[in-house]
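Left out: one protein chain. Kept in place: all the others.
We call the chains A, B and C, going by the order they appear; numbering starts again at 1 in every chain.
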Amino acid sequence: MAEFRHRFTVDYVDTDALGIVHFSNYFRYFERAELALLRSLGFDYRRLNRDMGVAIPRVEAHCRYLSPCTFSQEVEVELWVEELRDRSLRYGFRIHNRSEGKVAAEGWVTVVSIDISRFEAVRMPEEFRRALTPYLREG
Amino acid sequence: MAEFRHRFTVDYVDTDALGIVHFSNYFRYFERAELALLRSLGFDYRRLNRDMGVAIPRVEAHCRYLSPCTFSQEVEVELWVEELRDRSLRYGFRIHNRSEGKVAAEGWVTVVSIDISRFEAVRMPEEFRRALTPYLREG
Amino acid sequence: MAEFRHRFTVDYVDTDALGIVHFSNYFRYFERAELALLRSLGFDYRRLNRDMGVAIPRVEAHCRYLSPCTFSQEVEVELWVEELRDRSLRYGFRIHNRSEGKVAAEGWVTVVSIDISRFEAVRMPEEFRRALTPYLREG
Partner (left out) sequence: MAEFRHRFTVDYVDTDALGIVHFSNYFRYFERAELALLRSLGFDYRRLNRDMGVAIPRVEAHCRYLSPCTFSQEVEVELWVEELRDRSLRYGFRIHNRSEGKVAAEGWVTVVSIDISRFEAVRMPEEFRRALTPYLREG
């Protein structure tokens, strides 16, 4: 089983007047890690979109917020695949606040494979599924 | 039972390269409606934060994406209270794409009442709870 | 000479840890007003993009920040055209903080007309120029 982690620093603009990262941004952090994972496998959205005619829009997203992060803190997103189906997949993620040694948030995001020209669900490209299989982590 | 709806137009910056509103932004749309509701009741975050010493950070968020929106479309957020507890409340929301006559997304967000100086859970101010009670919608 | 003003409320997510609207967001406020103006004239980006094959990407942007805004404040963007050329136009904007009766920011944004398929500068559609002419305000 492979594991994927992606690390970066919290931007100032990511915080709000409460001084902490806005709750919507954890979904953006998840996606930043997702793109890094896909790039590392040779499949970024561009390749999916332009070369394979497929997009993977989100159909469901969930997050629990455990401990706030603030700007200039180092964050690490741990990312895995919770379910891998024919036309959809569910990512799991956990966001670590490395500056404080705490888990900041955890959640999951379900994406569905669509034909980009018709916006209709299609089978995920087989090589894409194969590339993600090592990241499958059972419940 | 009171109902709250808040209407606005999708900004260009809210869309991404797929041409549709980025999934993280539906949580921002929810919050835009939440602030409008709280303002209409005389309780915006400012009053909560500065006058009552309370903040209501998010502890859990969930969204299902049903139909994409794009820029310049008119959106309406329908907002209600699903649960009202001593120290927390769960909002329910549904985002209507009025330009297409479709439901774009629906979800819920749980917030917890904290003392803003100690970042510790406290009982929600009674008048705040009272103001929200008419928006409670069972299951 | 016509005048255009667009009013809205500052979102919580627009603020940063300093408690004020992040400087990048004033450009987004400008664009929100620009889209409202173009829609009011029957030309939103969609019509420009899809029907007329033209996009108007930004080539230069400038802003002076005069007085901070914070969340839940009412803001009004005053928008006009400073220059109207064959292939480009310069908008001028002033952002009023109505909650405090102050000018929050002022600036300008230059856009260039491009053929959307070739990403090359082209003459602005004549009816688009004509629609904007009443908003031209000399220095």
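Throughout what follows, contacts are C-beta pairs under 8 Å (C-beta built on N, C-alpha and C of every residue); 3 or more make two chains touch, one makes a residue touch a chain.
Being a predicted model, the structure only gives us computed values, none of them experimental.
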Contact partner of the left-out chain, one of B:H6, B:H22 or B:H96: B:H22
Subunit C, residues in touch with the chain not shown (by the definition above): 17-18, 20, 23-25, 27-28, 31, 45, 49, 55, 57-65, 68, 109, 116, 119
On subunit B, residues whose C-beta touches the chain left out of the figure: 12-13, 15-17, 19-20, 22, 24, 70-71
Chain not shown, touching residues in subunit A: 8-9, 11-13, 28, 31-32, 35-36, 39, 44-46, 70-72
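The criterion applied here is as follows: only the chains that are shown with their structure count from here on.
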Subunit A and subunit B, separation of their C-alpha mean positions in angstrom: 23
Whole-Å gap separating subunit A and subunit C, where each centre is the average of the chain's CA atoms: 33
Intercentroid distance (Cα basis), subunit C paired with subunit B, Å: 27
Residue numbers of subunit C (touch at least two other chains): 12-13, 70-71
